[in-house]
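Before anything else, here's the structure in question.
Every protein chain but one is kept in place in this view of the complex.
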Amino acid sequence: MTEFPSTGEGTSEQGTAKGGESNPVGYLSGAPQAIIAKLTDSRFQKQVIWTIASIILALLVSAVIMTMAGYDAGRAFAYLLVGALREPGRVLQFATPLILTGLAVALAFKCGLFNIGAEGQLYIGSMAAAVVGFTISWPYLAHPILCLFVAAICGGIYGLIPGLLLAYRGAHEVVTTMMLSYAAIALTTWLVGPNGFWMDTAGSELIPQTPLLQDTAILPTIGGPYLHWGIFVAILAVFVVDYLINRTVLGYEMRAVGLNRDAAEYAGINSKKNVALTLTFSGALAGLAGGGEIMGTYNRFIHRWSPGLGWDGITVAVLGGNNPWGVLGGAIFFAALRVGGNAMQMDAHVPIEMVSVIQGLIVLFVAAPRAIMWMQNRGVEYVEWVKSEEKLPLDHLFGIISSLVGVFISFGLVSASTGNLLLSVSLLLVGVVAIAAFAIFLAKRRYILPIFTILSIAWLLTALVSFFTGILLVTVIAGVMGLLSITDLLLLRRRYQDRNIVKEAES
Amino acid sequence: MQEADISILLIGILLKTTLQMATPLILTALGGMYSEKSGVVNIGLEGMMLMGAFAAVWATFLTGNPWIGLVAAALAGGLLASTHAIVSVKFKGNQIVSGTGIILFALGFTTLMLDAVWGVAGDTPEVTPLPKVQLPFLADIPIIGIVFSQLSPIIYLMFVLSILSWFVMYKTPFGLRLRAAGEDPSTLDTAGVNVEWVRFIGVVLSGCLAGLGGAYLSIGFTTRFRKGMTGGRGFVSLAALIFGNWAPLGVFLAGLLFGFLNGLPNIIQVLAQYNSDLAFLMNYIDLIAMIPFILVVIALAGIRKSRPPKGIGVPYEKEAAG
Partner (left out) sequence: MYAVELENISKTFSGGVQANRNITLRIKKGEVHGLLGENGAGKSTLMNVLYGLLQSDDGRIIVNGSEVRFNSPHDAIAQKIGMVHQHFKLIPTLTVAENVVLGMEPKSSKPTKSGLGTIVLLSAFSIILMGLFLPVEQALLGALILLLSVVILYHIFRMTNPSERLGLNRLGRLGFVLEQIGSIIATLSQNLMPIGYGDAIEKIKHIAEENGLDIDPMAKVEDISVGLQQRVEIIKTLYREADILILDEPTSVLTPQEVDELFVTLERFREAGKTIILITHKLREPMALCDRISVLRDGELVGTVEKAGTSPEELAQMMVGRLVVFRVEKTPAAPSDVVLDVKNLEVLDNRNLLTVKGISIQVRSGEILGIAGVQGNGQTELVEAIVGLRKLKSGSVRIAGDDITGASPRKVRAVGVSHIPEDRQKRGLVLGFTVEENLALGQQYLAPYAKGPLTLFLDLESIQNISQETIDNHSIKVLSSKSLASTLSGGNQQKVIVARELGTKPRLLIAAQPTRGLDVGATEFIHKELISMRDAGVAILLVSAELDEIQTLSDRIAVIFDGKIMAIRNPAETTPNELGLLMAGHESNLEEVSA
């Protein structure tokens, strides 16, 4: 052992460095150790917290959007929840392919690749499963296994192609997988079409689809009409992918390539092989998802059957933080959203596309974990700003008075036309805020800042509401007033900063 | 004589279809160039296009003036892009993830609004499209007369914006800074330029242009908005951008090529009508629709090595500069 003098860079850790012995987690062994390590890891905790926060924020924003668009947000959310809870079998059925496509995307992410074309691999896999399913007759247990196997192989090959192109020709996988997925949809449409090989000619209507699968190939349902054995395949896949990523040499090498390709190559890892293999596995998982759906839900290949399961896989992977178990949770959550969305459409008359809006918002929030830090900083700054004593210059009275005038004119306009309730309420709100601002301004000349903030937000919201209700003149007035209040805010901020600089110079 | 006329007509229609198909692609790809040259991957172009297409119809529906619709499309695209900019530039989030969110949001939001505004599920009612432009002095020239007859003004706008983009990208300080932000943001920072702003503006511009591209689909080429009407054109534009090597001229040419390939099924339909020998091609129309996608893959893999901006996809962390 060599004594190491502590100079320079060592100082940063001296306070915290303890060595391994004192680490309570260090000497536990086996799987529980990994789980405990994961749960006690602060990065993991932060990620989970932010994911949950994202979901809440996204629901809040969706509520605003629904209210603006004239839907009853409370009712919509109620049916969303009820609908999801009412039919757990349905939820798990929806979740089955999502788990697999989510795993496909997450596995590729782990190797630093973005498999945006899971949809195509899913189509190829499902096509293969359907063909094996209706052309061949095998015994009961063997037939589904064969079908799933073929689906995985074909999906895998369809993933291998972009993998090889990326590894050896440097073709960007985002573009190639996406292009190949459009190609796959077109190809399968042709194959089951009137000029293809596998069109179902038995029925009277000529829909581009294959004949029904043999009975032997169909996955039996469990406890009800919806949920089928595919869910076990999906859960098994979660276990396998988790083991592959964390406990095999191959998984280790994939992660190394994903995190730092140069370092992996310097350490003798063949990054090309790993890239190609990763996309193959990823494609196989997506193919499995397609096969399972065909065999458990659709019972035949219908052209353009997938409602975007491959794309949803991306969302699921993002929500699950690319962790196999997270993917499982994310898939079930999204499936619940979808199932609840149906109920929402039926009973609250909000189109099911609202679910897609919620998903999009969740993903956007999940992508920006720094937002929370930013909000904290801004919050602290704002509080300081509010607290700082200030004599308000008189010219801000102009902003308040014009707001009041604006409210009166808008009220007149609204009552002259249809007299929309929502708009009236929001205008009333603005009026109250403006009067409060006036009072505070005259009385104490303090805490004017939050009032101006609320005022500008209220005006902008009013502008939005009036735009949706179609009273454009009010939109213009509210917009101008909103901008005016924002100008006031900016001006106040400038003055605050100037004051700060002066203070600093004095001290 | 007769046959010659038909073949001239066919060539004219072929070129015109190409131009019509290429316009949204080129506009969107030019937009993508502003974003990606500044170092921000923008796979949300598809969503921004969709938003633009929808906003154009909505604003036209409300005001009755398609020109206002055109402006609204650019604004809506820019607004959606600013969300992407906030997430990926301001909060330094994962740009691809954010882009995915943008697409999902736009897809859901536009369809939701179809129900909220018109109470329909698929198509909006028809609105006044932009008036078609007929260049009087070109009508008599054989092929060109057919190509440049009754084109949407957005097509001319596309030419203008292509030229302007070249100028902005290579001749102005903004372009220089944009390229620097994409190559090496820390260098731009040391030169005293705010990297976040440059990237922010690049992303917002990309949304505006993608919005215009979408507007062409709804009020330029057709007269209504249809659910999911962009049909992956945003992604194809992205491919055109990569294929065009992130340069205005390259993007323009790649856009034309992809427009041609995209329009191939339509062109074959016309061909099959005029010439019964070619009617058998109609059986393979789905396979022909595959060709552009396969070609892109082959082209990316085989023909040219593209050189993306070095700093692309990586959020700029100021602390790391020290």
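As written, the chains take the letters A and B, and residue 1 is the first residue of each chain.
In this section, contacts are C-beta pairs under 8 Å (C-beta built on N, C-alpha and C of every residue); 3 or more make two chains touch, one makes a residue touch a chain.
Keep in mind that what you see is a predicted model, and the values were worked out from it rather than measured.
K.L.:
Hey, which of B:Ser186, B:Thr223 or B:Asn266 is the one touching the hidden chain?
P.N.:
B:Ser186
K.L.:
If I consider the whole complex, including the chain that's not displayed, which of A:Ala267, A:Met375, A:Val425 or A:Leu472 touches that chain?
P.N.:
That would be A:Ala267, which touches the missing chain.
K.L.:
May I ask which residue of A:His228, A:Arg255, A:Arg300 or A:Arg338 touches the chain that does not appear here?
P.N.:
A:Arg255
K.L.:
Considering the whole complex, not just the chains shown, which residues of chain B touch the missing one?
P.N.:
Given the touch definition above, chain B has residues 131, 133-136, 153, 156, 159-160, 163-164, 167-168, 171-174, 176-177, 179-180, 183-184, 186-194, 318-319, 321-322 touching the missing chain.
K.L.:
Against the chain that's been left off, what residues of chain A make contact? List them.
P.N.:
Interface residues of chain A facing the absent chain: 1-14, 16-20, 23, 25-26, 29, 34, 37, 246-253, 255-256, 259-260, 262-270, 393, 395, 398, 487, 490-491, 494, 501, 505.
Definition applied: only the chains that are shown with their structure count from here on.
K.L.:
Taking each chain's centre as the mean of its CA atoms, how far is chain A from chain B in angstrom?
P.N.:
Chain A and chain B have C-alpha centres separated by 25 Å.
K.L.:
Which residues, counting only chain B, touch chain A once they are in their complex?
P.N.:
Counting only chain B, the residues touching chain A are 43, 62, 83, 86-88, 90-94, 96-98, 100-109, 111-116, 121, 232, 235, 238-239, 242, 283-284, 286-287, 289-290, 293-294, 296-297, 300-302, 305-306, 308.
K.L.:
For a test of understanding, state which residues of chain A touch chain B in their complex under the given definition.
P.N.:
Those in contact with chain B are residues 65, 69-71, 114, 116, 162, 165, 169-172, 174-176, 178-180, 182-183, 186-187, 189-190, 193-195, 311, 314-315, 318, 350-351, 353-364, 366-371, 374, 468, 470, 472.
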